[in-house]
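Sharing a structure here in structure tokens format.
Note that this complex is displayed minus one protein chain, with the remaining chains in position.
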Amino acid sequence: MNEIWQEVYGMQGELTKRRRDLHRYPESAWTEFRTASMVATELTKLGYEVHLGNEVMDEKEMMGVPSAQILQSCMDRAISEGADPALVEKMSGGKTGVMGIMHFAKPGKVVGLRFDMDSNEVVESSDSTHRPMAENFRSTHEGCMHACGHDGHVTVGLAVAKLIAEHKDEMSGTVKFFFQPAEEGVRGARAMVASGIVDDVEYFLSGHIGFNADKDNELVCMTGGFLATSKLDAHFTGVSSHAGAAPEQGKNALLAAAQAAISLHTISRHGAGASRINVGVINAGTGRNVLPDVGEIKMETRGANTDINNYMMNESKRMIAAAAAMYDVKVTTKEVGGAPACELSEDMGKEIYNIATASGQFTEVVPFISLGASEDCSYFMDRVQRNGGQATYMMYGTTLKAGHHNMAFDFNEECLPKAVGILVTLAQHFGNK
Amino acid sequence: MNEIWQEVYGMQGELTKRRRDLHRYPESAWTEFRTASMVATELTKLGYEVHLGNEVMDEKEMMGVPSAQILQSCMDRAISEGADPALVEKMSGGKTGVMGIMHFAKPGKVVGLRFDMDSNEVVESSDSTHRPMAENFRSTHEGCMHACGHDGHVTVGLAVAKLIAEHKDEMSGTVKFFFQPAEEGVRGARAMVASGIVDDVEYFLSGHIGFNADKDNELVCMTGGFLATSKLDAHFTGVSSHAGAAPEQGKNALLAAAQAAISLHTISRHGAGASRINVGVINAGTGRNVLPDVGEIKMETRGANTDINNYMMNESKRMIAAAAAMYDVKVTTKEVGGAPACELSEDMGKEIYNIATASGQFTEVVPFISLGASEDCSYFMDRVQRNGGQATYMMYGTTLKAGHHNMAFDFNEECLPKAVGILVTLAQHFGNK
Amino acid sequence: MNEIWQEVYGMQGELTKRRRDLHRYPESAWTEFRTASMVATELTKLGYEVHLGNEVMDEKEMMGVPSAQILQSCMDRAISEGADPALVEKMSGGKTGVMGIMHFAKPGKVVGLRFDMDSNEVVESSDSTHRPMAENFRSTHEGCMHACGHDGHVTVGLAVAKLIAEHKDEMSGTVKFFFQPAEEGVRGARAMVASGIVDDVEYFLSGHIGFNADKDNELVCMTGGFLATSKLDAHFTGVSSHAGAAPEQGKNALLAAAQAAISLHTISRHGAGASRINVGVINAGTGRNVLPDVGEIKMETRGANTDINNYMMNESKRMIAAAAAMYDVKVTTKEVGGAPACELSEDMGKEIYNIATASGQFTEVVPFISLGASEDCSYFMDRVQRNGGQATYMMYGTTLKAGHHNMAFDFNEECLPKAVGILVTLAQHFGNK
Partner (left out) sequence: MNEIWQEVYGMQGELTKRRRDLHRYPESAWTEFRTASMVATELTKLGYEVHLGNEVMDEKEMMGVPSAQILQSCMDRAISEGADPALVEKMSGGKTGVMGIMHFAKPGKVVGLRFDMDSNEVVESSDSTHRPMAENFRSTHEGCMHACGHDGHVTVGLAVAKLIAEHKDEMSGTVKFFFQPAEEGVRGARAMVASGIVDDVEYFLSGHIGFNADKDNELVCMTGGFLATSKLDAHFTGVSSHAGAAPEQGKNALLAAAQAAISLHTISRHGAGASRINVGVINAGTGRNVLPDVGEIKMETRGANTDINNYMMNESKRMIAAAAAMYDVKVTTKEVGGAPACELSEDMGKEIYNIATASGQFTEVVPFISLGASEDCSYFMDRVQRNGGQATYMMYGTTLKAGHHNMAFDFNEECLPKAVGILVTLAQHFGNK
């Protein structure tokens, strides 16, 4: 399998082409119908056993799913842009996850590889200096953009699948590919994991393009410091009244929402480790001279571990209810996302470090970085580890044109073959243990 | 002039038709290009000396004017819907006020009559029980609706102008018609009054359809209790940061806006009379996991007199600045509307009461009601009174389908001839003094 | 009875002496043991039927009574300063109200006169320019001071009782004297009125020295604009924790109290009339580095009428509970004072105006002033009026050295005979109706 690195460098054109196609047709969380259709079709062609829809998603664990109306229009759009109608049908309701399995002749371990597929809700830059604009692969879905590199992740995943299929005689055990929807907003992993499809995995790997790894030819073996997180929407409903003539007849949903926003930020810090709170969005009221009867906030908590995040979320829920009671308005809350914290399997990380270093393909191999952000890959990792397996999360270095989620985000496509090469190498290595 | 009442009842069909045309083409504040064009054209036909645009508006006193882009698209729309392009051109920049003057042969007083023209920003009901829907005169401008009866006001004003012109030999002195834009948000009167066109008026009359006068065939002679008011927008600009990794690097515009909203409501009541505060709208933040860098509030103050309103606004401005300082964000504020309080001329009110009662056309004649709301007609009234004239504000009774500003608002069109009749009668009476 | 005015001016020395004795021994709310003992003893001597303690107070309606320990020490103090131990015993528990009744031979009406007895909790000025200091009648009870003129009120009441007793043959009907404890904090009137002793009164009179009547020789016949009011204490109990090591283990009573204070001031103004809110005192926390487990606020509401005050208090109670819920702390509230709004009997006021004017004893007779404050005399007035009687509240004009409740408060003692003379005159007049 020494020739892998040669092969992957030879795929640069193919990788770039795939990534740019995906970039032109970004699909945000739970609407990855075209992307998932392409993935399923490709995996089938390559000889994988493919599962999708209800087979890989526990519907009741799906968080923050768009309305039926939005889902339908995205399904229609996907079909009009080349998706297989039969596959799209199976993914109805947003169940856009795809799994591909291949068992190898030689006995070995079950290795899981996970790739996230969704785009951001960002209006992509139309500046002429933005390469997707200049080279004509800017998003054609206005308001959606692959601004976090998941187009690259899907591209890598399919290329890894292709190489492994081509080299299946050199592989041992079993490989499972997980193509996950709705990583943005940490909404999708929980439902895939809850379906049980990851329960037999013994070595699990995922990774990301370019967070805190901003050099070309850099590889981070273990990315940690994932914060547990929960995402919540709260909707306040009061009673409007004429602000001049009868203010006492209103029940002020704007003040309830504003008070919730402020109070949430007063939750005590936790002595046992990092905690976070953010009310990222508030909208309330209908007109200047009307005592406001509607209000909403979109908030999130985080914690260095799941207990701390639970503390933050429990405090938050009580405070939101109290803010509503303060102004005698009704409130409903909905959890729309979340992820646990997770540990990294250090033994696995050390092996990756040794293999990557030995490969000679990376200018810089970094054992560990701490991220301080959240990623719902932690659901996968946590499940694998609880079942006795090992899991880690890598970072594929690249220079960036602008930060993640920025309208001018773009990465160096030369990172793609590097990621493919190391993943194929590691899948072979861990399958063979 | 005894036959006036017969004539106005005969005009019911014409009035209804005019009102429904206006209802189909509602134009919100400062965009009344089609309405004003129709008014100017009609007044000219009837023999009035007509002034508009710069002649009747002091541009620098116009508050809360939409962007040039919006104005342009509304001008284009108006022309496509029948407005006179030459007139529209004169009204560019939103200067949509119109004045019509007629001098009569018999000497007498200068009587001013004022009608407001703008619609609300409300999506009109499309329920089949809503008469404009059922009888096909629902708004064709989605998001705009005559939900406050100004379509009726314009209709009444033009009919009064027509009858007075037809009866000009029976009139004395001078009559001035003021067709005002942008009453909603109390934005338009100030600029018309500031132009000086009302300075010679000795008797001033205006009125409204159906506030606190919810019976058909009812007339209120004096509507008082207008509260002085100011309208303000505040925009907060902070610095965004990753809410998980670096919250300390942000400057939180959402918390500044929320704090301003709450603090404003803590302004001390005023011992000398009624005061009001309302933050009607708040919007802040761009995404759940981003420390928010933008925020805005739309607020208003009111006071039983101008001093109290000034107290409320001075407190408000300081508090908004302090809320920004609290979170180290920048804030800009803009006054987007306002009206003074005003007194009613009681002698004039008593004369109206006697005339209306004597006419026998109203089932109920009410000397006075107190409104507890704001109306920028107070600018006109205050100016006339300061110049030694008299002014009052009537209310034309009607049953309503739903309250003012409601998406299902509708009035009984039989109130229109009643309003026309009493105004013509009063214009003749006061001109003759 | 024409010689009354001569007699009262002859009593100046006696009045001054009595007032200064009372001024030296001020007793705050519910501890007026020495004052009430003196009143009861004097009234008995003058031939009045005297009732006190349980006979004139409904114990369960007494609000804001000090602790048993404080009451006991004040009882001991009173006895050591000359109070009658037997009378003090009857007043145990703070039931310091006294009523004196005299029935006259000639039939007539029942006239009620009410005087309040309690001092303020103010440290009296020891400046040499402060007359009580200079002339040696400064308070000997440190921290208590007659800073609201109730020493004058008691003085006037006893002198009126003396003159009426001396002239009983010229009187008609019945006179009832009510010496009320605990007007400060509007705590005492409710319990006296609830005992039923005022139920037969047909004409009721009370008054005050020097509020908004700052001229010597001035008399105000009707003082109105009393606001209904409620007084509430709230105690918050949380859990303390080390603010550095384990902030998450605390439940923050300080933040709950502070939040309550702020939120209370955001209660909507009432469209139907004046409302007021004040959190006058907040205390919370035990040490800088301890997450605070205790907090309290002392607050009050007011309203132009009792409904508005009830609205304010209902909102307040809900908000206080919500502030506690916000920080997961316990809260207990206690109503410690209150008074309704009341109307003035205008006919009675006009008669007083005519009599006072005709007497020629006042340089200025003012028919009416509006106060904008609260006085629990409104309990008496409201009860009398509900039973079909008439009631009003006068103001005895005087120049002042400093405002009411100020440590340098002092009034011109020449106002005392004026107040005595008009009250005797009016008691005779209304008894004779």
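In this document, chain identifiers A, B and C correspond to the written order of the chains, with residue numbering beginning at 1 in each.
FYI, a contact is a pair of C-beta atoms (placed from the backbone, for glycine too) under 8 Å apart; a residue touches a chain by one contact, two chains touch by 3 or more.
Note that the coordinates shown come from a computational prediction; the quantities given were computed from them, not determined experimentally.
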**Message:** Using the document's definition of touch, tell me which of B:Ala321, B:Ile355, B:Ile369 or B:Met407 contacts the absent chain.
**Reply:** B:Ala321
**Prompt:** Per the definition of touch given earlier, which of B:Gly143, B:Gly271 or B:Gly403 contacts the omitted chain?
**Reply:** B:Gly271
**Asked** So which of A:Pro66, A:Gly271, A:Pro367 or A:Gly403 would be touching the chain we can't see?
**Response** A:Gly271
**Asked** Looking at the whole complex, which of C:Pro66, C:Gly93, C:Pro247 or C:Pro367 touches the chain that is not displayed?
**Response** C:Pro247
**Item:** Contact footprint on chain C, counting only the chain that is left out
**Value:** 185, 227, 229, 231, 242-247, 254-255, 257-259, 261-262, 265, 276, 278-292, 295, 298-300, 302, 371-374, 405
**Message:** List every residue of chain B that touches the chain not included in the displayed model.
**Reply:** 242, 244-250, 252, 255, 259, 263, 266, 268-272, 291, 311, 318-319, 321-323, 325-326, 328
**Prompt:** When the complex is taken as a whole, what residues of chain A touch the one chain not shown?
**Reply:** 262, 265-266, 268-269, 271, 274-277, 372
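Throughout what follows, only the chains that are shown with their structure count from here on.
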**Asked** CA centre of chain A versus CA centre of chain B: separation in Å?
**Response** 51
**Complete:** The positions of chain B in contact with two or more other chains are 262, 265, 276, 372
